[in-house]
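Note that one protein chain of the assembly has been removed; the remaining protein chains are unaltered in position.
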């Protein structure tokens, strides 16, 4: 069965990824594209400064772009994907939900709100039931669902596979690609022959979103996972793919082999865009992997890739990687949309 | 007073840095340059494929290169700097020391030997007295002194400034420049639009060398510092300058301000190549620093640069940076040479 | 109908591209893979240090690698693709041809020999008949066919489309990707934040190969095209895709529009790997294209992309681009193989 979907902020970098991922999607059909007022009325093919290395699907190029305004969204749209700037999203997403739309959003606003599900379908699909709480509290007919930040989503699936060992503590350093900052976010003068040990707000996002994602939902309230999480975030001169070094500690003291095994057997979700296996794990014979350019497109950019698992004095260290604009942004929202459809919320 | 010095392995990348640093040195005068047998007999200007962006000093270009063979070293040379490949160094350095030469070596062999001083003059100059033990045990007239690996030397001065707080634990991730692997060590296909989460042997070096450098020498034996050290090492597409993210824990619980203050007041050594201050510390208003391209040449490439100091649940995190082929290699050996001269060992 | 083919030098960078391109090929089936003696006897999956970002096809990974020795090639192989180092190729290719094999080679040896066809199937398929001359002169049962150098093949299809205007003169500057030098050909220290205005032998190849490719074959002898060709070749820090700036002059004085039209209508060949259209031409509204990262994968890496056509005082200038390891190497040999099959030479 097919659902009619819209993309809010369709001309931006993440918006373009949505367009590509939705092309030939088995369940979703693009019914509406919005952008800023300046682009409203233009065909998408002209409004979007297309930057992906495959062309705009023909029929999408001809869709007339609408203003990002609740009044402009057709009534028969079942689901809206949002990649709006977070200040714009903070204003318009509640209006859309109040108007009855279900919104799967990549924008960072409201991710930590008590009644907003922050979900990765393979990890915490049950958090989606927070929608009941949300509707009660806000009186909405629609619903707002968020996916986490790209640096968080790279690490959390590996941690989720390891919570069975009694996860107590996480320290993570990231090597993040420039596309995470949007098309114009990092200038070439800033990053060529350089690295920047700071990405505004990113460390806090990793620390707080991880604990929410791994937390338990008892049907009424969501509790944070008790593990300590500390992050140090860096920008490096790569285009796509966030690489992360994780140091983790556990109540039980799992061997590197047990850690690899747990990650490799982490279950996929039964949804069109969920990769199987969820996590590709490189063994001891390939300590130099994962690498951004070599591994970011595994599972069409939706797979998590791990490696370098080794013991430390008090735990294990390992590396993980994901494609930041697919698994870490547009693909994450899309997967949440598939979960919403599968669970009957749309 | 001037000492006559030689450089072993003078045509390589680190060897070239030695040449530049020794040009106009107030205490040292180049008396001899060695390279592989293939280059022996040629003028240095022809034997070296010079790759630095300032020209070879004229008089150095005319020096005739000798084979790296004890029999070739003039008797009146006081001090030899070594940047030989570690397997070559492991064979020839002991012979040179037995023949009475004092060798300040950047090669990685023997760094962890019980009777070989591994020194950073500003941090553990007293370890130099291990030379007495070394001479007793080995029957040498000369001496062998080592400096640590480039990734270790970037972090240890910051940790040394913090041991007063009861250092218990360190976890570090590195973002290392390609020059650390030598001129041909990293291919462009390997690193453009990429990063590699593994550098062979590097993590072990950081873990073991750090504990030796911070250890105590009681005049007879050297004890390792008890802190746990775990490292995760990455190569990124930068030319020079290693950037490192440190997570540290202490018995006392120093505030970020106390950490910054302790680093900023770490004493310089009274030697020509020791920078004052030893560590430049960026404050809270510059969270985006240090950066490799912007900060690697501070103190002529000999200063350590730190920043991003923040509390975590169980300690502090911060970033540090140093120029890997100056402070982390040739400059480190040179500084050890200056200490050897100052303490009367040559 | 399917032909059994072999790949000589199958573990190298171009060899790996052959493996990928031959996977699921409609006419060719891999029957034999060769490499250096050191790898002979190993399964291909172990012998090849695989560096492409899609995995080795399973069944190919299990093929046992053979030594690159005529005695090792099975008799029922119809066609051999060669990406051997040119000195190795110069020795072994004639032996293979004498032994009756047809060889489609990417190696640079013998490209300019009078009796060796140097072909691009869309441009000069009739040159293939030089095989008759070759067999007469050399007494071979097999045949040797070459494709041009990657920088030549990027430009020549655009020039071929313009010979109708009386091509008299070409000056070209190239901006070439590092993969053109093989996996280890360009070190990162050499090219990061840099460019190199020299690639050994490349300029001569562009000048001589272009004139041979555009020359006329009268059934007995091949004459060079009379146009002057001068090239200046540069290496830049891109991974794949050669970009070239062409200044061309003609007896007739075609307008930019006529030049664009002639390029855009250049005919494709009726072969599986020939893209249709052969050349994608960007118009005046997109002066910033073609770009290596955005345009190299057009037509699965086999299409030529042109743009920036403008008048100069004495002719026109324009830019062209092709994927150097697909259209410029493995794909070029493969396409020649398809032409050999189609014309009945195998």
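Residue numbering begins at 1 within each chain, and the chains themselves are lettered A, B and C in the order written.
The rule is simple: a contact is a pair of C-beta atoms (placed from the backbone, for glycine too) under 8 Å apart; a residue touches a chain by one contact, two chains touch by 3 or more.
All values reported here derive from a predicted model rather than from experimental measurement.
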Shown chains that the omitted chain touches within the full complex: A, B, C
Residue of A:104, A:179 or A:234 in touch with the missing chain, whole complex considered: A:179
Candidate in contact with the missing chain, chosen from A:47, A:156 or A:191: A:191
Option from C:163, C:232 or C:268 whose C-beta touches the chain left out: C:232
Chain C residues that touch the omitted chain in the full complex: 169, 171, 173, 175, 192-198, 228, 230, 232, 234, 236-239, 243, 245, 247, 287-294, 307-308, 312-314, 317, 319
Residues of chain B in contact with the chain not shown: 51, 53, 192-193, 293-295, 297
Residues from chain A at the interface with the omitted partner, ascending: 51, 178-179, 183-193, 237-239
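Rule of thumb we're sticking to: only the chains that are shown with their structure count from here on.
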Intercentroid distance (Cα basis), chain C paired with chain B, Å: 47
Per-residue overlap in chain A, given as positions that touch at least 2 other chains: 192-193, 293-294
